[in-house]
Structures are given as structure tokens and as C-alpha cells.
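All protein chains but one are shown at their positions in the complex.
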Amino acid sequence: MTPTPQYYADYLALNQILDAQHPVSFESPYTPAHDEMLFIIIHQSYELWFKQMLYEVESVIEIMKQPALNDNSPEMQTAVHRLNRVNTIMRVLVHQMDVMETMTPMDFLDFRDLLRPASGFQSWQFKILEARLGLRFEERHGKDYYTSMLKPAYTQQVKEAEDLPDLLSLMNGWLERMPFFEAETLWQDFKASFTETKGNLPLFWQEYRHRLVQSLADAESDNLSHFDRVMGFGSESISDRLSPAASRSALFIMLYRGFPMLQQPFQLINCVLELDEQLSTWRYRHMNMVHRMIGHRIGTGGSTGKNYLKGAADKHYIFKDFARLTSFLIERRHLPALGKTMEAKLGFFHG
Amino acid sequence: MTPTPQYYADYLALNQILDAQHPVSFESPYTPAHDEMLFIIIHQSYELWFKQMLYEVESVIEIMKQPALNDNSPEMQTAVHRLNRVNTIMRVLVHQMDVMETMTPMDFLDFRDLLRPASGFQSWQFKILEARLGLRFEERHGKDYYTSMLKPAYTQQVKEAEDLPDLLSLMNGWLERMPFFEAETLWQDFKASFTETKGNLPLFWQEYRHRLVQSLADAESDNLSHFDRVMGFGSESISDRLSPAASRSALFIMLYRGFPMLQQPFQLINCVLELDEQLSTWRYRHMNMVHRMIGHRIGTGGSTGKNYLKGAADKHYIFKDFARLTSFLIERRHLPALGKTMEAKLGFFHG
Amino acid sequence: MTPTPQYYADYLALNQILDAQHPVSFESPYTPAHDEMLFIIIHQSYELWFKQMLYEVESVIEIMKQPALNDNSPEMQTAVHRLNRVNTIMRVLVHQMDVMETMTPMDFLDFRDLLRPASGFQSWQFKILEARLGLRFEERHGKDYYTSMLKPAYTQQVKEAEDLPDLLSLMNGWLERMPFFEAETLWQDFKASFTETKGNLPLFWQEYRHRLVQSLADAESDNLSHFDRVMGFGSESISDRLSPAASRSALFIMLYRGFPMLQQPFQLINCVLELDEQLSTWRYRHMNMVHRMIGHRIGTGGSTGKNYLKGAADKHYIFKDFARLTSFLIERRHLPALGKTMEAKLGFFHG
Partner (left out) sequence: MTPTPQYYADYLALNQILDAQHPVSFESPYTPAHDEMLFIIIHQSYELWFKQMLYEVESVIEIMKQPALNDNSPEMQTAVHRLNRVNTIMRVLVHQMDVMETMTPMDFLDFRDLLRPASGFQSWQFKILEARLGLRFEERHGKDYYTSMLKPAYTQQVKEAEDLPDLLSLMNGWLERMPFFEAETLWQDFKASFTETKGNLPLFWQEYRHRLVQSLADAESDNLSHFDRVMGFGSESISDRLSPAASRSALFIMLYRGFPMLQQPFQLINCVLELDEQLSTWRYRHMNMVHRMIGHRIGTGGSTGKNYLKGAADKHYIFKDFARLTSFLIERRHLPALGKTMEAKLGFFHG
């Protein structure tokens, strides 16, 4: 039996952690650049947190991978809790950029040339994190460029990560499997106010679409055809990361989030939207920081620093298919009542 | 003689402040929307802080307006202190966006339609703040659009603010007046390592330009012609918000910030760069928040919300002429020594 | 029908808000103290947010006041959401102290004497907030002192607030009404590993107490008698803000938070613990700020500033009866299984 640790220092492997800072400028024949230590430690701190974020995201993926989530298990709650933690970490990482900004451009110059070709874009963990969340190779800004600076072994790892089922795909599958609209008996008490039919939509969606039409401002008529394409109600549907069936479930969850069974699913969707915002803010502050540090000079990795980062910040919204659903919400007081059978289905057992 | 205030509540006019929240949805015939109170209070809080920021910026402008700043007065220190305060406020305002994000899109919808055509873009104080810092009408994203939603009286105020000397122009003037390079006697001990001359540049700049050439990576040769245009050393100079003369002083300050007389000027430049970053982060988070709240729907002010904000966030870097100077820095150990006459000039009196 | 607002400025009553700053030092015969504006605006901003927090807390109290909460309504979720918002606001308010700290002691002195006897302790809204959450008069540090500086009308309001049912009492009632342990049929499948009985405890608690005993370190034997007193299992029980019956429910919720029906109750408990921490951090930073600003001098309200604040920070943990329950948790893998009847009761209906 493994003995439990005697000392905090051993338990945390602090010898190993605190012996891993080797500023190049401290070695002969260079002149020690005071701020190189900060540069190393802040990046190491970021990488420690990337490891933790990946660890949490992988554990959420394990949960979402199951063919059926048991509503009565704490699994969904656990997934939400862990993604909230990831968001809490991201907020600290955004804040941590303040520390980097205490390094002035002149201080950076003191050791900057020693770093080439190593570069700040080479965090394979961050790239794996993006991939595991759902960013696909073909959606990346700069495509192959993004791995060109990595060690071959890490490029390999990123590629492998891109081949695994990611969180977004798994959420798509989970949403597609939701049985809300198929089972007609569940809707037996649902009363439509609108009698005409549009094609053969499920009754709920016929009614909802009708109410959405009424809510749209004149200038927003494009919105309806967009709705039809996203939800699969038109002749041509959009084929994005969320399928029409998944989009329908997700919108339903957003609308009826108050029912017990939809509370955790709603929080899960909210978590990934929040994560997209945090990642985006992080990329944006990173871009601004790089701009302030090196102006329009070429980054240590050979790229034109700011432009690459700006492209990524503008483009890498992983969960944007959820975000766009907010265009299709209607006011709560106009929501159709679901009928008592469906409402019972979404609630607790009071036998 | 005015009596001093008896009570905290009277001193702060809290009756007036706390009686200024009138949610429209709370009035007949509407249904009270719980979150409308938050919407009002957060905007009022933002406006209070905009007032404070304007107050600080105006006081800095008063200082910078003087034909000559007395180095031995605390004025420059005061200007730096107050701009640092503005930055501290901005960081809180960025953070405060977290509170807005506790309002979900469905919660917003409950009262959103009652707000049209009032819109979140209508903060004339923020527009005046941008103008007083140095954002010119012709640099604005969307040009006239940005005031089209304001009350005519406020549009007038914004226009008037745009006609006043702004912080950036005053900083330009202050930098242009710096006597560093003209007085030849100050440079009598300066030793150039480079004997060839480029046109009739001041000796210091001949030398600096020579050293910059040596520091540029092969891929950065464009940098030199950019340098010449910005610093006014070529046949055609760029005419931007910072004139060539001002750019030369600013670069000199960045390079030799360690000398006592340049410490406060360096901090002043740093403050405005930091402010640009904070403003930019604020606009960016605002944009993301709006996107999450209304998707691609039309904003309450009739604009396509996110796109306007994105345009502004990308474009409104007020102090970018300072930021670009970082491209022209060279390593500290390659900096030319200034010679003892100049060094004495930049230091304290030891009589 | 009330017309919807034309302009942002009117909707937000900005004339009223932005016309409420009247620094005393700006009036004859005083010398304008630049930082008095900041002092006023930051306090006004705090008061705006206190109003918002009170508004949210009152709405949660309305929910908790009901004789029975419907598990299938979104009410509990709404209560959690709003308390989370209060916590998000508190975090910003703690951060906002950074702005106050940009005022140096010398800057404060410029107008400090004009404020006497008005004082920063006179926020009746904050006192009402504390009272509505559950802080009782007799638990207050300094007792009557805390209202002695208020306008009589506000003292009255604070006293009235103290007489209303507060959030803590309502949570106590809600927890007491939980039917977990009385209904014997629910526990028909519960298997105790321990056959001896302690008095006539419900079976679950006999078993749990047995397992707790096993988990305690030798040095922690006091813990057991504390447990018995808090949970009402001994001859004498503690009569605190949470009754023994409520403490039992709360501990049960913490232990079995994974079951769907306990998820929102667990989050509610977590929210108030988080709120206590935030309030406490706010008081602490406030105390440090006052100390830095005036040293050991007497506060503008006549108190010895720092000491009063320190007393309050140390003493005013409103929800400490929840916090102490964490001493009685045991490891998850040692938790008794509840049996399938009870588990079904805590889960969703799958008819």
C-alpha cells in the first residue's frame, strides 16, 4: 500500500516544478534579462491550467459519450459543475494577462531574439483543448500554419485529438436523441391556437413558428427563412455542427428551461456559450497584448503576430450554433402551454 | 457659509439617485419583467462612471493644455495618477459586464420590445469621452450613424466635444515642444559609432537609425521605410495624429525612460496605451454580450447590433500612433549612450 | 397606454442621475478638492447596487415565503439564479474597492473634515440588506451604534426590516417542512449496517451517526457531541438560527446533492454560503481601505473607524449555521445507500 505523503513539498513534486525555469539569457554569453523569468513562469502557469481544463473537459466528454444519460444520476449535474469550473479558470487566465502586461516592450526585447523560433503560439495543449471542445481543422484560421511550429510529436497529438468525438458532436447526439417531439401521446393535451398546417411539422413547432412570425419586427423578416433552414422546416436545411433535430431540442430547452428536467440541460448549454465568450476574450486580450508588445513586427514564431491572433479571435467561436438560436426566441408570455401530459413528463414524480 | 452635510443620505442625494428607476414594464398594461430593474441600474451605474471618467480626463486635458509644463510641479504626476484611475475604473467596468450576463436572452425578451427605439448605443457621455481622448468623427465606424439615435441636444454636445482640443492632440503638442534634439550643445558629448550621414538628421537619430537597421530581421526590412515615414526621415512622411516630431520625442522617451525626467512622460504614454486596451476590451465584451443576448437580431436601436459594435471595437484604437512605435525599439544593450551633458539634463540637480 | 421611451437618456432618467453630484468643497468658501467627486460617485454607485441586491433578495424572500414550494415549478431555480446574481454583483463591488484605493490619504484629507458628521457607515440600504438576509439586531457588532448615525426615518426602516421574516428564517422553515425522515414507507428499502440503536433516532440517522463516528480522527472526538447538539440527537440541543430539524435536512441535501430533487436545494445553500464569504470579504477590504486612509484616526462618523469594521467583519457571518455542517460530512464512498423507494422519490418520473 502506497504510503500517504509526509510532506506538502513532496506531494506537489515542488522540486520538479520549481527547478524547471531556465532563462536562456542567464547563460553565457548572454546578458541576463530580468523579465525572462516572468515570461517562463507565466507560460508554465498557463500550461498547468490548460492541463486542468483538458482534464475537466475530457471527464465531461466521458459523461456525454454514453449512449443514454440517466436523468436520475448526478452525471449531468457533474458535467455542468465541471464546465463551470473551466469557466472560472478561464476568467482567472484572462485576468492573469495583467501580469504579462507589466512587461514593457523594451523589457521583452532584452531576450526576445533568443526565443526565435520558439513562439507563444505553440501551445499544443490549447490546440487540443479547442479540438476536444469541437473546433475542426477546416474551421481554423490559418489552417496548417497553426501546427507548423509544433514539435512533430505534438502535431501528431493535435491531429489525433481532432479525430476523436468532440464535446460539440456529443452534445449534438445527445440533443438529437431527446424524445420530446416524436411521441404523439406526450402532446395529447397540447392545444394549438393555429389551425393551418405547414407541411407536416410536429404540432408544437407549427404553433411555435406561427407565434414567432407574429413576434418578428418588419425589418426582421429574413429571420423566418433563417429559422426554417436551421430547424429543418424548409426545403433546404443548413447542415452545421448542430443538426436541425438537435437545434430543435436546444431551442426547446432554452424556452422551457424552468421545468425540472430541462434545468441541467439548459445550464449545460449556457456553460458552453459562456466558455466560448471567455475563450474569445482571452484570444482578444492576447492579441492586444502582443500588439502592444511588438507592434507590427513579426512574432517570435515568424508570423505577423497580431494578425494571426485577430483572425483566430474573430473566427473560433466553437459553439456558435447554439448562440444563433437566441434569434429565434419569443417572449415568455407568448410561449405555448405544453399541456399537462408533457408537463408531467418534464417534472418530478409525485406518486 | 454652507453648512456641512449632516447625513450621508443627503450628502449623496440618495433620494434622487434611488428614485430614478422606472421600469416601463412595471406600468399598466404591461407585465412586470423582473430583470428590467437590472437593465436600468447597470446602465445608470455605467453612466455614473462615465461621468467620473470624463471628469478625470477633462482635468488631465486642463493640465496638458498649458503652453509649458513645469517639470518641477506635480502636474505631470497628477495627470498620470488620474489616468491610472481611469484605467482602474475601466477594469471594473469590464468586470461589471459579468452582471449583465446574468440576464438570459429570455429574460431580456420580457421587456426588450418596450425599449425600442431607445438603445444601448445612445450613451452620449461615452461618445464624448472617446472624442475628448482623441477619436475624430471621420475615424468613427459608421460615421453619422453613431449619433443618429441621440437626442438632438446630446448630438450637439458630442459635436462640440469633437471641436475642442483633445488629449491626443495636446500630447502631440507637448511632445513636439520637447527640446531634446534641437539644442546642439546638449549633444556635445554624444559619440556616434557611425560616420556616414543620412541627409541632415540630428546626430542622435543618424546613430539610432543605423542601430535599428542592424537589429532588424531579414523579413522585417519593410520596417525601415515605415520608420522613416513615421519619424519624418524620408521623402514622404506619414501625417497621422502624432506628427513626426512628436513621434521622435515619444520614441526617445520609451527608450530612455529610466532617466528621472522621462519617468513621468513614459508613464503618461503607458497610461494611454493601457486605456486603449481597456476600452477595446470593453467594446469587445459588450459585442459578445449583445451577440449572446440577441443573436443576429436587430438591436433595440435598429442597428444590426453586433456588427456595429465589432466595427467599433476593431477600429477605435485612439492611441495607435503610440502603439506602432514599439516596432522601432531596439535592445537596451544596443542603445547609444547619451553623453554626460544630455544625461545631466535629464537628471536631478546635485548642486 | 404609456408610450415606450424614445430616448435612452430619458428612459434611464440620466438627467436626474447625473445631476446628483454636489461636492461640498466646490462651494464657497472652500477650496475644491478634486477627489470629492470620486468619493460621491463611488458611494452612489454602491447604493445603486445595494438597491439592486435588495430587489433580488426581496424577490427570493417572496418565493421562500410560500407555505409549499412546488418542485415542478421553476421557482427554486429562479431563487438560485437571483442569488447567484447577487453574488456576481458582490464580486464586482469587492473589485470596485480598487477604485476607492486610488484616492490617497492626502487626497481624502482635502475634503474629509467637511463630511463630519456624515459617514461611510450610514448606508441604511446595506443594513437593511443584512437584516433581510437574516442578521439580527442582537447579533450586530456595536448594537445600537450601527443606526445611531442614520436619519431617524432610515433607522425606522432598518428596524422594520428586522421585524420581517428574513431569508434565513424562511430557509429554516422550508428545511423543517421537508418530509424526508418522517415517512417510514420511504425508507422501507434502507438497510442499516448497524444494529444497535441510539435512543429513537430515525433509522437513517442512526446509521449515519455510526459512520460519522468511524470517520472521525482521534483528535476530533469533540465533533460527535457537537453533532448531537446541532442535530438534536442529544439531551441538550443547540437552539440557533437553524433548528435541529432544519439542520438535518440541510446536511442530507449536502450529502445527497446528486439526486435531481436535491440539486436546486443544494445550490441554494451553496449560494448563501458564497454570499456570506463575499460580504465578509467586502467588509474586510473596506476595513483595510479605511485603515490605510485614516490610520487610527477617528472615522468621519465619530467611530474609531477600523475597529468597528473589524468587529463587524469578524462577527457578521449570517449563514454560519450552514457552514458548520461541513464538519459533519463523511466521505462519499462511505455514504449509506438510500434504498430504491427513497431514490425514486428524489428522482424524475419515468412512467
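First chain written, first letter: the chains are A, B and C, and each begins at residue 1.
Here is the rule we use: a contact is a pair of C-beta atoms (placed from the backbone, for glycine too) under 8 Å apart; a residue touches a chain by one contact, two chains touch by 3 or more.
Quick caveat: nothing in here was measured; it's all calculated off a predicted structure.
In the complete complex, the residue from A:L115, A:L203, A:A245 or A:A344 that touches the missing chain is A:L115. For the chain missing from the display, the contacting residue among C:A79, C:L201, C:L325 or C:M342 is C:L325, taking the whole complex into account.
The chain that is not drawn here is touched, among residues C:D113, C:E160 or C:E184, by C:D113.
Contact residues of subunit B toward the unshown chain are 71-74, 77-78, 257-261, 263-264, 343-351. In the full complex, subunit A touches the hidden chain at residues 1-2, 4-14, 16-22, 24, 27-30, 34, 37-38, 40-45, 47-49, 51-52, 55, 59, 81, 84-85, 88-89, 91-92, 95-96, 98-99, 102, 114-120, 122-125, 149-151, 154. The omitted chain makes contact with subunit C at the following residues, 31, 101, 104-106, 109-110, 113, 116, 217, 219-220, 223, 226, 254-255, 257, 270, 273-274, 277, 280-281, 284-285, 288-289, 291-298, 302, 323-333.
What we mean here is this: only the chains that are shown with their structure count from here on.
Judged by shared residue numbers over all numbers used at their interface, subunit A and subunit B contact each other through mostly the same positions, with over half in common. We define each chain's centre as the mean of its Cα atoms; on that basis subunit B and subunit C are separated by 39 Å. Averaging Cα coordinates per chain places subunit A and subunit B 32 Å apart. Counting partner chains per residue, subunit A has residues 257 touching two or more of them.
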